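Note that this complex is displayed minus one protein chain, with the remaining chains in position.
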Amino acid sequence: MTAGSSGWHAATVVGTQRLTETARAITLSAPGVGGALPGQHIDLRLTAPDGYQAVRSYSLVATGVDERVDIGVDRVPDGEVSGYLVDDLQVGDQMEVRGPLGGYFVWHSDDVAPVLLVAGGSGLAPLLAILRSRVAAGSAAPFRLVYSVRTPGDVWYPDELEAAPPGVEVALLYTRDAPPGWPRPPHRITAHDLVADGFSPADRPDVFVCGSTGFVEGAAALLTGMGHDPARIKTERFGGA
Amino acid sequence: MTAHEPVPVDGNALAGPLLFLTTTDATTTVMRCVTCGRTDVMAHARVYATGVGAVARCPGCDAVLVVVVEHPAGTRVAMPGTAWMSSGG
Partner (left out) sequence: MGIVTRGFGGRRPEPEKPLPPGQFLTEDFPVLSAGPTPNVDTDDWALTLRTEGESRSWSWDELLALPAEDVVTDIHCVTRWSKFDTRWRGVSLDVVLGDVETTGEFVLAHSYGGYTTNVPLEDLLDGKAWIAYEYEGEPLDPVHGGPARLLVPHLYFWKSAKWVRELEVLDTEQPGFWETYGYHIYGDPWLEQRFA
């Protein structure tokens, strides 16, 4: 199927799943969109009846099935698009998709280096796709996900993360409220949270950091400060705080 | 309502708008800043995307590297602050 001008493809919502109080996973059927690599994103275009258009980028939370687009959307305060996607959108609704996009923030399943994934809130999205593709490919690359959220209610896919297979470590960091008895008191990510056997600078891991601009720049500074090679750190900033 | 300081995203956000320019991918495109000489990938540019247009700035010196405007006659890309662009190795 050929794209419209500038690469936009018609897409239909085929499924939704509430992730948290402010976030929803959305599955779209998008003929003509395929070949996505884990870490890539799509652009979503919504057109209002009066012709007003809004375009937003969303990372794919899963890859591997052509013509299927899986995204996770967090409602941004006063966000006209995220508010619609999280609260109003229904199965059957139509919009337009462009992509898959982005060759920089990508993991290849034949890479063997250890992978350190650092997620701030909804920045989990592309890192989850990377983690899922590692599992699907049967890769033996050591993986560690460090996932920073405000409260336990903000965790996306908690069951899936808890059931992570051997070779995949998941560390949850709470910044505001932690579960009762949690050994780490709530606070923002520090260098200590990024220290782990097998994922030190000497192990030369590939590092992927995604989240708000403030989170990414803070985490990247911690990583380079610890001695991680900047050339092995890839970043994707979502804006926000 | 509290006014919020506009926070830039990065050049990953330009992958879509710049699709028409390249058969490969814009985020790994290497650019040299005319103003300070820094050479870096598009993904590292600080992108202020506001609906009027997207302004990609040098992560080193903040100079304007690339401007993208969604003109009705077609996406328009200007590179006023870029000495050159390369697909890299």
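Note that the chains take the letters A and B in the order they are written out, and that residue 1 is the start of every chain.
One rule holds for everything that comes next: a residue touches a chain if its C-beta (ideal position, glycine included) is under 8 Å from a C-beta of that chain, and two chains touch if they have at least 3 such contacts.
Predicted model only: the values in this text are computed from it and were never measured.
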In the whole complex, of A:78, A:110 or A:159, the residue touching the missing chain would be A:78
Residue, one of B:21, B:34, B:67 or B:85, that touches the chain absent here
B:67
List the subunit B residues touching the unshown chain?
1, 3-6, 8, 48, 50-53, 55, 57, 62, 64, 67, 69, 71-73, 76, 78
Logged for subunit A, residues touching the omitted partner chain are 4, 8, 10, 45-54, 78, 80, 84, 88-90, 93-96
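The definition used in the following text is that only the chains that are shown with their structure count from here on.
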Distance between subunit A and subunit B based on Cα centroids, please, to the nearest Å.
22
Okay, in this complex, where on subunit B does subunit A touch?
1, 7-13, 15-16, 19-20, 24-25, 27-28, 41-44, 74-75
Given the complex, residues on subunit A that touch subunit B span 6-7, 41, 43, 55, 57, 78, 98-99, 101-105, 212-214, 234-241
